[in-house]
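The complex appears here without one of its protein chains, the remainder shown in place.
Right after this comes chain A.
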Amino acid sequence: MSHKKRTKIADMLIFAALSAGAVVMIAPLLWMFSTSLKQKSDVFALPPVWIPADINWGKYLEIWEAGPLLTGIQNSLIISLSVCLVGTFSSSLAAFAFAKLRLAYKNVIFLLLLSAMMIPYPSLMIPQFSMFAGMGWVDTLLPLIIPPIFGNIVMIFFLRQYLINIPNSVIEAAKIDGSSFFGMFTKIIFPLIKPAVAAQLILWFMGVWNDYLAPIIYLNSPEKLTIQLVIANFNANYAIQTDYPLIMAASMIALLPMLVVFLIFQRQIIESIAISGVKG
């Protein structure tokens, strides 16, 4: 009995500690939201006001005029969607070949591709830049789209793992039926790996959407910037005028799409991360 009681008290204390931690985790983001609704002068109120008396949604209208926010979102969408859709297709096709088809030296090739995981982007960015500069692609979205659409080795790796656990008999039957290999992929394999593809796709999308280093290297013109660069510029330009509500409103807009995707798919995302991390 006393043991049970002790556990209960411990649980309560832990619950309290976790709640306090959760407040610390969420407080900066709530503050960001609250600041975006304030008047410029209320930002500097001491002690800070969490719920402004005079809620002002105006900044959410103003930001669209204050910088190329809309084109930023468009550019980020163009990059993320084309990279993830085409890249997922090429990656899952390759994963199918690596896991289920017979090809001489395919495991050697696979290990070769895996070596890419060990080379950090900063070690590649200078030659890549000079390559794309030679093609006249600087200040276009192409250098951000073209390399990744050839396939993502992380995705290939996880889909291959997933496929290896699927019995070969599924394929053998299709082989006997004489269906083409691409037909096998679209009719049998892809429907099977869909959940794994979806999880990897979401993670990849978030990675591309939030990328900063590659866009900052290639993009200069205001109408070419991605959303991440746009808010970084908002920050640099409007901090001088101490227009923090404007900056925070723009940052909220940059956060929102991912937040919505996450809240909708949070169960799948959290599960797939737990699995991929433990296995990786």
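Rule of thumb we're sticking to: contacts are C-beta pairs under 8 Å (C-beta built on N, C-alpha and C of every residue); 3 or more make two chains touch, one makes a residue touch a chain; residues count from 1.
Here, contacts and distances are computed from a predicted model.
Student: If you look up the hidden chain in UniProt, what protein name do you find among "Cytochrome P450", "Succinate dehydrogenase", "4Fe-4S dicluster domain-containing protein" or "Sugar ABC transporter permease"?
Tutor: "Sugar ABC transporter permease"
Student: Given the contact definition stated above, which residue among A:I153, A:V170 or A:L192 touches the chain not shown here?
Tutor: Missing-chain contact among the listed residues: A:I153.
Student: Which positions on chain A touch the chain that was left off?
Tutor: Interface residues of chain A facing the absent chain: 10-11, 14-15, 17-18, 21-22, 24-29, 31-32, 35, 43-44, 46-48, 90-91, 93-94, 96-98, 101-104, 106-107, 109-114, 116-131, 133, 147-151, 153, 156-157, 161, 164, 175, 180-182, 185, 206, 209-210, 212-213, 216-217, 227-229, 231-232, 234-236, 239, 244, 247-248, 251-252, 254-255, 258-259, 261-263, 266, 269-270, 273-275, 277-280.
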